[in-house]
Every structure is written in C-alpha cells, then in structure tokens.
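One structure is given below, encoded as structure tokens.
With one protein chain withheld, the remaining protein chains of the complex are depicted in position.
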Amino acid sequence: MTGRALAACQVSASYGSQRVLDRVDLHIAAGETVGLSGPSGSGKSTLARLLALLHRPDSGHVSLDGAAVTGTRHQVPVAMRTRVAILFQSPRAATDPRLTLAEIIAEPLRATGTPAEQARERTAELADTVGLTTDLLTRRPHAVSDGQLQRACLARALVHRPAYLLCDEATAMLDASTQAHVAAVIGEYQRRHSAGVLVISHDAALLARWADRVVDLS
Amino acid sequence: MTTTDPLLAVAGLTVRFRLPDAVVHAVTDLHLDIRPGELVAVVGESGCGKSVLAHALLGLLPRNATVTGRALLRTDSAGSRSGSAGSRGGSALARGGDGAAPVDLLACPPRQLARQVRGRVVGLVPQSPATSLTPVRTGRRLLVETLRAHGHTGADAPVAADRLAVDVGLDPADLDRYPHELSGGMAQRLATALALAPDPPLLLADEPTTGLDRPLVDHTLDLLRRRCDAGAAVLLITHDLAAAQRVADTVAVMYASRIVEHAPTEALFEAPGHPYSAALLDALPQRAFRPVPGHPPMLTDLPAGCAFAARCDRATPACRVQPAFTGIRAGQVACHHPLERAELCAEVPA
C-alpha cells in the first residue's frame, strides 16, 4: 500500500461471541469514493467504526496514510483522529440535545483549542456550505428536522477538514432532495481537498451513482 | 383500480399547532380518497407535514393542535369484503353494531377511537418497532392476545398466529422470543403482524421502512401490497420515493403542508405534472441526483400563494395566488404552470 489512503488490513471484530468481521480488507485512497454494501448484520457499521478509530479490531489493524494505528479512541493522537470523520445514520442520536446547532458544529474546534471568534467564523462558513440558514443555528436539535440536523452533522464532520469521510447510511433517513444535496456537498468537498470517502448504503442505485467502486461485504 | 366508493374520504383536512410564538401550518386543506384495494402513498421532503397527516387520522395529535375538515371512514365496507382473512365472519365494527354510518375520524370521541377504531378498523404499521413492542411478552403471546381480542377463539388463535407469522415472513419458531431478542427486521415484521392481526380494512403505514435494509424494505412493502390486493386500503407515508414507486397505485406529493399533485404512480414517475414533483424526482440517484434548489419554507412562515414559487423556475406573478386544488381525484396538479402531462391526466378516471 502506497500513497495516501485509509485502509483496514485483515481486520476481525466481534461482539461477545458473535464474529461480525472476519479478516476483512478495505482500501480508501485519497480522492476516491468507495461504496460499501451488504445485508444488515454483515458488519458494515462495525467496519466504519474501526476505520474511524472508534473501535479496536480483535486482530488486524487500520492504517492511516501508511502508518499502522495502534490503540483506539482517546489513545489515538488528536491530529490523527481528526483526519478521519464519520457521519452516522441518525442525526438525532449523533447530536447532544442540549447544544444549539452552532455549538454542535463548533464543538470539535472548541475541543481542540480554537478561539471562540475563529470557531464562530468557521461555523458560519460551514453552515453556508451545507445549506443551513443562520436562524437555524441558534436552535437545538428538537426544533429542526432530520434533514437539517444531518446537515449540521455534516458541517461538524468537515470542521477539521478531514482527509477521509465515512458515511454510515448517512442519507438513509433523508428525503431524495436532502440526500442529493448532502451528496453534492460531500462531492464538492472531496474535489477541493482530494478527500477519500466511504459510502455505506443498502441502496444500490445510490451507490452506483455516488461511488467510484462498490465493495460488497457478505 | 376499483370503482367502488372510497373507504376513507378525507376532505379539507387542516391541522394547525399553536406554539407560544407562532402557528405551525402542518396540514392545509387536504383532500384524499382511499378505496378498498388501493394503495396510496404520500411522499415529500422532511417537514412537509406528512407524518402529521397520519397522526391526525389516528387521533394522536397533541392537545395544542386544531383540526378541521372531515375524514369519513366507511364502516360497512369491511363486511362486504370477504375471503381475505380466512374463516372470519364480519368486521370489528360490523360486529360492534355500528351499521353503515360512516365514522368521522376527526370528530370521533377519543374513547371510541381507542376502543373501536384504532387497531380494529385502522391498523398502524409503526415507524420504530423496537419501541412499540411490549418487552416482557414473547411475540407469540402478543400476537395471540391481539387475535383473541379481535374475535379469534382460544383454540383458533395460536394457529392463526403461526399463519400470520409466515405471512409476514417470520419463522413461527421466532415467535417464542422476546422483542429484545429479535433483530430490527424481525421486530419490524412482528410489529407488522400485530397491525395486521385484527385484519383492519384500512392500514396506515408511517415510514414503515426506515432503518431497514433493502431486502426487508422490499419485503415489508410487498406485504402491504398483498394486503391491498386482498381488499384492504393502505395509506403509505414515506420519504422513500423508490418505495412508493414499487407498491403504490397512486402517489400524492406533499409540499409545505399541501398536496400539490396526486397522480397514478406510473404517470407521476414518467411525467410529473407539478414542477416540485419533477424537481423531487430529479433528486433521485437513478435520475439527475440533483437536489431541489433552495430550501423548503418554514411551516410557521408560509408565503402567500404557491409555496414552491420561490424555488420554481416556471414561477410568474400569477403564482402569488394559491393555485386551486379542491378536487379529490387522482391526476390533479395544484400549479398555475403545470408541466405537459397535467392536461393529459386531468381525465384519469378515479
């Protein structure tokens, strides 16, 4: 494996006694969009969590731009963690109901020590990118729709300009228009930053349209 | 499509929510007929008010909601529908002795709704099955209880439970598990079986496929279709256009609290009449994969006239007046400048 890429190398993972991934390889090169399909329970989400460095594989390893990653979650250096962003299926579960959309988007910046003023500017810029109007930014998750909340999650995912973006059924709960918009925003970001994108979906038409190549996990 | 009278006739349904600082226009002047054997899908962007429609029909709106209009449910229909559920005699309401008087779901007292309508005459296929199942009972007990409550005898119910399980694609052996031991898809099938158990003449499915993978989505949809073919009327509310295309007879497109177009499925997907329908279809990955330009308006702050005008490339000053859409027949478009097909389909027989 050469060049910039996020890769899972022979990873296995299990929950309790149930093995969900058995020596799986997946390679996402910079600038590439990889589709991932497979029946439910085939370990698609687990693979995404492994690649997002949120879960430790039982065996095998994840490599980020050629370097094998050891450890998981907080054990991974911040600079490495923020190179990979993940977008979940349910934006409600993925956001803190106490925070406003602006705080949700700015949180990764604040957590890594960016001054408030700078974070505010970047939040406004990102909100504009994902198509959130300013009046929505002061609301909390319960007062916006799933589509609007997922846009906020996308803005948060892009806040550190990640080199890789993992979308775990990120548009499954969205209507066609919002889905197309989210995909367009990600596509534009990808072109600009030559980012690697993983799209997990059970919608064959979506993968055919969006991904450069599709990996079936079954 | 049948030529019978509608089982459910929704006329002028309007729902408003009073908030401390605003009024939410959730559903406005909605007309919709559903006949026995017909599957009607309501589609639209999130926040267009389609879920509120389902809640209104079930009488499950919060107390600050104001509902006007009528939703007449024919109560004699189920009796005339035979052969769909094996050896059962009469429908729940016919047994209840209500005769042929239609029930207005919007004016029905809550007690009557709860005891005689919800579940019995109007079945609900829920959105999140995992939370709608009692965790301390096995699937079999839930199902048998429901069947007994709806006229099956003690001896007959377990057999019917097994049959129903097979019907929805569940292994009867899985009925002996508790809800938390079931996968999401199995729980969805169990919830569907529970909704089908009383053999309701009208089924309401509110986003029944959210979170399911493709085979299960198809399975659930096909199940609704089969129910429909057996004589039930189904109202499918979904954000998933592909789902509507797969099973619906007619599709109503909802935008900013109103139905803007209601057309036979094939016609809608081939040649949409309303610019919004066309834009929404264009967002599909199979097509242009291009989002509808602009943003949907807030339901608390709808513009006068056509709510889509601001996003529409065909808009003219005429669009400042709300286009009429008072008809209740499939094939109509609420637009001053409809696309080609509209004239063509104005003739579509109901």
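The chains carry the letters A and B, assigned in the order they are written, with residues numbered from 1 in each.
Definition applied: a contact is a pair of C-beta atoms (placed from the backbone, for glycine too) under 8 Å apart; a residue touches a chain by one contact, two chains touch by 3 or more.
Just so we're on the same page, contacts and distances are computed from a predicted model.
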Identity of the absent chain, which is to be given by its UniProt protein name, from "2-oxoglutarate ferredoxin oxidoreductase subunit beta", "Aryl-sulfate sulfotransferase", "ABC transporter permease" or "succinate dehydrogenase" = "ABC transporter permease"
The listed residue (A:68, A:116, A:143 or A:208) that touches the chain absent from the view is A:143
Tell me, which residues in chain A touch the chain that this view leaves out?
-> 49, 52-54, 73-74, 78, 81-82, 84-86, 88, 90, 93-96, 98, 107-108, 111-112, 142-146, 148, 153, 156, 159-160
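Convention: only the chains that are shown with their structure count from here on.
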Cα centre of chain A to Cα centre of chain B, whole Å, reads 33
Can you list the residues on chain B that touch chain A in the complex?
-> 44-47, 183-185, 210-217, 239, 241-242, 279-281, 283-286, 289-292, 295
Can you check the complex and tell me which residues of chain A touch chain B?
-> 39-41, 89, 131, 133, 145-148, 172-181, 183-184, 202-206, 208-210
